[in-house]
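A protein chain is absent from this complex, but the other protein chains hold their places.
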Amino acid sequence: MSTVYRLRTNTGAVFALSIIVLLIAVALAGPWFNPNNIESLDWAHVAAYPSLTGAHWFGTDRLGRDLYARTLEGMRVSLAVACVASAISLSVGIAYGAVAGYAGGRWDHLMMRFIEVLSGLPLIFFVIFLTVIFGRSQYLLFLAIGAIGWLTMARIVRGQTLSIRQREFIEAAVASGASTGRIILKHVVPNLLGPVIVYATLTIPQIILFESFLSFLGLGIQEPHASLGTLIAEGAGEMEAAPWMLLVPGGVLATLLVCLNIVGDGLRDAIVGRESAAT
Amino acid sequence: MTPALDIENLSVHFAHQHGAIAAVREASLTVRPAECVGIVGESGSGKTQTFMAVMGLLSAGARAAGSVRFEGREILGLRASELNRVRGSKLTMIFQDPMTSLTPHLKIGIQLAEVLVSHSRMSWREAETAALRALERVRVPEARRRLRQYPHELSGGMRQRVMIAMSLLCEPKLLIADEPTTALDVTVQAEIMDILRVMRQESRMAIVLISHDLGLVAGLADRIVVMYGGRVVESAGAADILERAVHPYTAELLKCVPDLRRPRLERMPSLAGQAPSASSAEVGCAFAPRCPLAGERCLSERPLLRHIGGAAHQAACHYPL
Partner (left out) sequence: MNPLLSVKNLVVHFGAFPAVQDVTFDLRQGETVGLVGESGSGKSTLARAILRLIPATSGSIFVGGDDLLSCRSAELRRRRRDLQMVFQDPLASLNPRMSVGTALAEPLKIHEPSLSAPLRAARVAEMLERVGLSPGMAGRFPHEFSGGQCQRIGIARAMILRPKLLVCDEPVSSLDVSIQGQIVNLLADLQKELGTAMLFISHNLAVIRHLSHRVLVIYRGKLVETADCDELFAAPAHPYTQALLAAVPDPTRVPAATPIAAVDETPAAAAGTGGCAFAGHCAYAQDQCRQIVPPLDEVGLRHAATCHRWREVVYSWRHEARNSGSR
């Protein structure tokens, strides 16, 4: 039975996935339906309550900026960071892990020790360090998060590769004269995709959280741009006076994370189910 | 006399992407006490699923309908707790790969003794002695040392012997052996078959021997049931099957049994084509596409199981041999 079919029978996962799709659609298409932009200051409505009939659906912040527009911007930025960072960690992690796992022996040993050294470095200091040297920029943020994410990915890929290497079709490929590069590319990597996709889905929430955390500390996105993390940081300061400033981006972030986790779990069940049915 | 096992109109369906598929279709068969019945069929014939249903071991998503009576008592659809009163003690099963049925991190002796402690309230000390005797009965050399070994320390043949010993601990009325020797070497296979033969004479239990190898089954079975496409297609005494098979499928299977004493043939005999898949719709006889004798009627009308030749000989064929 196909993975898609198994996933479709999982009502929770389908529901969560449709919410994610909806959120992404709103984040991308939302600005066209809203007259306000992220920067314009509305001095007539400073820290206004959310109201669906008024000019600002989700209210405004202390400077009178539209919270609806800023939340959508925050979602776009957070999702972009998540996508770019997981793309980096996927490509580097798969390449590194597959080579280490397939080469085995001394190479494997060496490459894995290198990863251990890297993951031993304290992460926050690493990012602060980079920020100090290169200044704050969105791209640096993408890179920094991606550069850390691939470590775990490489470990997972290497473990999977070790077990794939034992399988008979790899021996068959060797016997037919395929080169090592070809075997890794055509025989190992395609068979990694299942577990890797699951892991990637489960790391996206972590990356979003981490970005929010860095932005909260002031190391991430700069004003007037916003990410969910900076919005929450701002909102936390105004919690008593204007609770919606915290609740709106916080609610969006929480919904996104819960849904991504549910989809990731559903995907894992679907893939594991397929593997067990195949044996 | 109450039969040891009575299966009536058993069907097993699996939920699938494109509707349900039928692994077993209205199969009926009876195993009398102390009788050995061989179940023969190719992979996908439903032979294993039939007895997984009997043991209540069908995978999730499978539904069984019909009736299965063990010593007169309906056991199909029983809850696991009720089924466990007979399963593992009076009704036992051994599988092709004994490694998967033994717990890897427990010593053989403990696994054997546990069966007795849980089923017959024996003390651990008594149970251990009984386990030792059981291993000796299935000719495990150095049985005392084996008790303290882990499953991975034994060879495949030894593990299968341990499984047989375990299944015989509570003196079962019926032992179901599903391809017990398929994973083993010929010499070990011969030894295991001999152990089953002797055990059966000693303890008067009934045996169901499931295999794709008619030649192997014929050496032990009193009666042989041939399954194809989830249905019973022929059922008769072992000698009748070997000498007077009436279903063309059985006859074709017999041709495939190797005989080293016959001169070498130009072509190795085999059945052409593929076994039907469980998802295919059933019109007419499932064997018709591979059958050398099939006529028009076989493609349109499904043959029913009927008596042909003798009272104990049944076959489902329009044009029996």
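A and B are the chain letters, set down in written order, and residue numbers restart from 1 in every chain.
Assume a residue touches a chain if its C-beta (ideal position, glycine included) is under 8 Å from a C-beta of that chain, and two chains touch if they have at least 3 such contacts.
The structure presented is a predicted model; accordingly, all values stated were derived computationally and were not measured.
The omitted chain makes contact with just one of the residues A:138, A:152 or A:191: A:191.
Considering the full assembly, B:141 is the residue among B:61, B:141 or B:310 that touches the omitted chain. Screening B:193, B:206 or B:286 for touch with the missing chain picks out B:193. Among A:80, A:128 or A:173, only A:173 touches the chain left out of the display. By the touch criterion stated above, the residues of chain A touching the omitted chain are 167-169, 171-179, 182, 186-187, 190-191, 193, 278. In the full complex, chain B makes contact with the omitted chain through residues 42-44, 139-142, 154-158, 184-191, 193-194, 197, 212-216, 218-219, 242, 252-253, 256-260, 264-265, 267-272, 274-275.
Please note the rule applied: only the chains that are shown with their structure count from here on.
Remark: chain A and chain B have CA centroids separated by 52 Å (rounded to whole angstrom).
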